[in-house]
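Yeah, one chain of the complex is gone here, protein chain that is, but the others are all in their spots.
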Amino acid sequence: MDSGSVAWMLTASALVLFMTPGLAFFYGGLARSRNVVSTIMLSFISMAVVSVVWVLWGYSLAFGEGNALIGDLSKIGLKDIGINDLSGEIPELLFVVFQMMFAIITPALITGAFVERFKFTTYLVFLVIWVTVVYAPIAHWVWAGEGWLFKAGALDFAGGTVVHINAGVAAVAAALLLGKRRKLGGEPGNVPYVIIGAGILWFGWFGFNAGSGLAANGLAVSAFLVTNTAAAAAALTWGVLTLIQSKRMSAVGVATGAVAGLVAITPASGYVGVMGALAIGLGAGVLCYFAVRLLPKTGLDDALGVFAVHGVGGIWGALATGIFATVAIGGTAGLIDGNPGQMVTQVIAVAATGGYSFVASLIILKVLDVIPGLGLRASERDEDQGLDVAAHGERAFVSDGAD
Amino acid sequence: MDSGSVAWMLTASALVLFMTPGLAFFYGGLARSRNVVSTIMLSFISMAVVSVVWVLWGYSLAFGEGNALIGDLSKIGLKDIGINDLSGEIPELLFVVFQMMFAIITPALITGAFVERFKFTTYLVFLVIWVTVVYAPIAHWVWAGEGWLFKAGALDFAGGTVVHINAGVAAVAAALLLGKRRKLGGEPGNVPYVIIGAGILWFGWFGFNAGSGLAANGLAVSAFLVTNTAAAAAALTWGVLTLIQSKRMSAVGVATGAVAGLVAITPASGYVGVMGALAIGLGAGVLCYFAVRLLPKTGLDDALGVFAVHGVGGIWGALATGIFATVAIGGTAGLIDGNPGQMVTQVIAVAATGGYSFVASLIILKVLDVIPGLGLRASERDEDQGLDVAAHGERAFVSDGAD
Amino acid sequence: MDSGSVAWMLTASALVLFMTPGLAFFYGGLARSRNVVSTIMLSFISMAVVSVVWVLWGYSLAFGEGNALIGDLSKIGLKDIGINDLSGEIPELLFVVFQMMFAIITPALITGAFVERFKFTTYLVFLVIWVTVVYAPIAHWVWAGEGWLFKAGALDFAGGTVVHINAGVAAVAAALLLGKRRKLGGEPGNVPYVIIGAGILWFGWFGFNAGSGLAANGLAVSAFLVTNTAAAAAALTWGVLTLIQSKRMSAVGVATGAVAGLVAITPASGYVGVMGALAIGLGAGVLCYFAVRLLPKTGLDDALGVFAVHGVGGIWGALATGIFATVAIGGTAGLIDGNPGQMVTQVIAVAATGGYSFVASLIILKVLDVIPGLGLRASERDEDQGLDVAAHGERAFVSDGAD
Amino acid sequence: MISIEAIVRPERVTQVTQALEEAGCPGFYYYNITGQGRQRGVEVFVGRGAQMATRSSVPKTVIRTVVPDDMKEKIIDAILGSARGPGEGDIGDGKIFVSVVEDAVRVRTGERGEAAV
Amino acid sequence: MISIEAIVRPERVTQVTQALEEAGCPGFYYYNITGQGRQRGVEVFVGRGAQMATRSSVPKTVIRTVVPDDMKEKIIDAILGSARGPGEGDIGDGKIFVSVVEDAVRVRTGERGEAAV
Partner (left out) sequence: MISIEAIVRPERVTQVTQALEEAGCPGFYYYNITGQGRQRGVEVFVGRGAQMATRSSVPKTVIRTVVPDDMKEKIIDAILGSARGPGEGDIGDGKIFVSVVEDAVRVRTGERGEAAV
């Protein structure tokens, strides 16, 4: 056990956990003000639900030995994992914890497509099932030693497929089944919340990416550097695009750009250098910006643009990993380094994770929709009134005197 | 000196410090909106006051050798502690720093009972005296090598007695002497503040508990894992209870549940496994939920329910440590592992710390109340106007135009 | 490579990055409410712009070998820095990252003088030029092995000259050229933002100062301790001064005091002990408090008092380092330890960095002012309307119904 | 001139203001209020999220416009046609109050009376 | 019908609205304003927390109800009996303004006049 790596991975785990409240504020600020609490809760409650699911059976399904498709129940309830059992240089329990934080935030990301109309109680059930049936298997494919994509050599350092593409396509499935909000979104309700959310996400993402090597070493440092670089490049790109668009630079746009860059660098963060990161960030800024502009024209009400940012950004990142991977960083060559075959693997990984997530999410949601007493959509009255009061019995802000 | 442990303990100290602004927002969001600044300040100013007290004499009183009841003045002003003097694997100054953060947040926790009516200048005096006369001795009893509870084998890994029971009963003492607010609380003034506060607390608590082993090792990892698990279990429990109560899930309830779980796991975090943590979290959720519902019926205006959460949660945690402690984690067996004697020690620790804190806090507050020029309670006019303007000359929010 | 030091420096880098959103909120809360977004953006965008500049040429200019005055272009684009190349105990890329965070926050600090009237597009250009022409050289002088102030033995552990004096005098230059706001500031628009900003800054500053030794060791611990102590002492001092002034304790004042203390301890944090830190904090509280009160009488509209806090605090800190430095901590004696010569060096460092920054910033801003299409000042109409809408097309808060 | 004040559900503001524009209303303004009438409020959590209380008041928005007397019915019809919730006439849909305005001045020009509206 | 507007201290809103209900008031609404009158404002910190200025205005709340003419005195009495601060008559306790309302419409039903109130 290397105490330095333990120290860093404890920190990284805490940082990734902190991303979920950050996301809650990021999304909460984008929603209209009578749905702030409910939007925040969609993310926040994942910390409560998924933490429990993960220690009970999620980890075992994802990282128990099993087969190429799924783990097994050998580690259910984390049984037989001693506090000094190692997984590489760090205790296995630390790997459990770190991975748990990823399982928490992934479904929370999807909820950007749910806001202002998803029925909260149904969402609780969705969380449990989705993490079990969609998240755990995909994590197993990509990151477990037996996983078929892992064995196929797919590169996903910190979760481009497992987290972002996965969440992005699940969001599309949800938007399809949910239908449009009765009142479409206008101006974000609280821009500072978006910014503080983005700040926390950027901060926490250092744990996400630089922790994914599971050690405090040069690779972690490199991942940290490229993470910051891609975030910055994408934020700047997006900002400049809004400036061109309207002579004004959208703060929400810059924040969204940063997130798009962070998404795109995620799979690549252990494989590319700083120049690759600049290119990835730039690409993410451009692609996601146009995705956010154009996708609403499809008529799909992916309310906060989850697919535009996490889906498009994740796919770009997965492919860009195949393009820019360099032996000097992560030991694997990409297209530019003369290994076009890696691109094929990356495409397969994208298609497989995206395809599975879409179909499985669609089925889960459809089933939940037809189960009596559940159903996906809040009542019209509740939606009009705002879900803060209707689903949580709370208003976000109550001032003195007239309130 | 182990650099990995130093790295982790530096981080943990920073995390615990960050909990106090987190608490400031947690409490600030629960208060009515004309008392946001004042509620925040009650916590925030503790960082300023207690930091100074701690380096001057607090640390020495708590951890100077002394006797079974209190330390001595040998380390006043931290004199003679060199920068490379060790305390275990880490520099003693790092132990000083880490412990300081606990001394800061403990009195801040009490202030949940003070809000909307406590006189701020008196509070400043209270802070100095209380840390000196109540906090330092109890910390000495439980954590110093000479402390009588330490010697008696009382288990309190990260402060269930020293921090939470202590703060919880002091809050009761305060509520008794202060009397009711002129206008009792209604809806929380700012739910997002409560959530971001809870998020920061959850994040920081990893430092609190996983730092309390003072090293980056398997025990720290285990403490981290059980902390998260108990928080999640209690948050979920509370959320489900509100759902049963009203078909709505209170976001404030979930946040409070998380804190209750964190409180309860605190003493146990170095002694129990993940199943114990689930049980502790579940118990904390149920017990504190009913405490928050029922205790107001006593007529005591513990405004933000400090006793209901930190007192009840702390007592439950201390006893649960005696129940669920397992040799495999912390080297000590609890009730379930066949050591019923530990329960006796735990009960003694609860009674002693709670009893002392209650009596001493009551006396301190009574004395402050009768000293001319001090007094516990703000004037009626100030209370009506709100303490933000009255005690701090500030309004929380000023909008343009009509303000 | 020491994994513990890597762990700590990764954490420290993340902490310093997080300071910039913290600063965004600190400043954003001080501005009037129709300029919240724009004030936040002035800080936040620095993360995007300077990150890119730094990896492309900033780092090379600051820390490439070069001469006594400036680095060279040998490390442009971070070329030839391998992921395992070391700089001391840590990878050089980690040093790159850590230093980048300082380059990000320094120009952001200046923007306190820009708020409510600076033209945002011009600011983007300013950022690029200022980091290149002012920040990089000064960082080179003070921290690079070849830098003339470094060689002269000037003590600046974590950036009193490079960051704070630099930003403080640049703010004066800006205020001179910009002129007054059409409507001077009144009450801060959002006090809780100021507090959460201060909380994040305090938290992040542990990375700033305790990371500046580039290792997880006793010196880092000492820097952590004195940082906290000075912040607390200054916060308390400022709070007490407001209490004397008006029987009310300003929360914004306490927060500003904390920042003033953090500023002042920055250069000293690796050289002084806890008693020195108390003195430095006390001095910073007094000096900056009176600077904030008196400097507006000069007629200069340094809107958020950047010079009063960072300039005055930075100068005091640089001189105080010369006074209180003690061999036992950092190996260098100051005035009290019998080395009056250090004071001379410190004065030279203050004068040189302050002088250069003032002149160079003035020239840069003047040039930007006269370039057609740029110009420093937003139009009167935009200023009246508020820059949130005018420059960013966004309002900070949009409520439902009537908005 | 008359002043027409409509107290409506916040979620209907867009529809009502659109209807006003279509009816030729020269200008209007609106602001959020808290209202209480026959519509019963909702149960909300108080304190730390374990106790409930009924809040009898509900958020509403006032839309006010000052128009020449002869536009009265047109404006009222526009509001009636746009302010009702999905249920076509629910308790809490709101009220309209009409009162007399003696004089109006346009700040920009100093114009008086109906010309200023 | 008449409109009664009471400008009261924010901390008295609960008492006043309760008194209105007890007086049989059919409905009302309220909103926060910033007021200035004889009551002098308070000293507040400006800027970075070291300078003070006097803010002459103070937060108040307007409570408005439209009622049949004959309820005028009853309503005014209810307000007078509940709006005063602890000091029984302090500067800043507020004002009541009464004006005529010509017509009222209930959005839900289209009812007119006193029936709509």
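We call the chains A, B, C, D and E, going by the order they appear; numbering starts again at 1 in every chain.
As a working rule, contacts are C-beta pairs under 8 Å (C-beta built on N, C-alpha and C of every residue); 3 or more make two chains touch, one makes a residue touch a chain.
If you're wondering where the values come from, they're calculated on a predicted model, not measured in any experiment.
Within the entire complex, contacts from the absent chain reach the displayed chains A, B, C, D, E.
Residue A:T242 is the one among A:N190, A:T242 or A:S361 that touches the chain missing from this view. If you put the hidden chain back, the residue from A:A255, A:L335, A:A360 or A:A396 that touches it is A:A255. Taking the complete complex into account, residues 2, 6-8, 31-38, 57, 60, 62, 72, 76, 79-80, 83-84, 89-100 of chain E touch the chain not shown. Chain D meets the missing chain through residues 3, 17, 26-31, 66, 99-110, 116-117. Contact between chain C and the absent chain runs through residues 34, 183, 380-381, 384-385, 389, 392-395, 402-403.
One rule holds for everything that comes next: only the chains that are shown with their structure count from here on.
The chains that touch chain B as well as chain C are A, D, E. Among the remaining chains, those touching chain A as well as chain C are B, D, E. Copies chain A and chain B of the same chain sequence form an interface built mainly from non-equivalent positions, shared numbers / all numbers used being under half. Comparing the centres of all chains, each the average of its CA atoms, the largest separation from chain B belongs to D. Averaged C-alpha coordinates give centres for chain C and chain D that are 49 Å from one another.
The set of chain B residues that touch two or more partner chains comprises 2-5, 7-8, 11, 34, 186-188, 196, 216, 242, 246, 248, 250-252, 254-255, 257, 386, 392-395.
In chain E, the residues touching two or more other chains are 10-11, 30-31, 43-45, 52.
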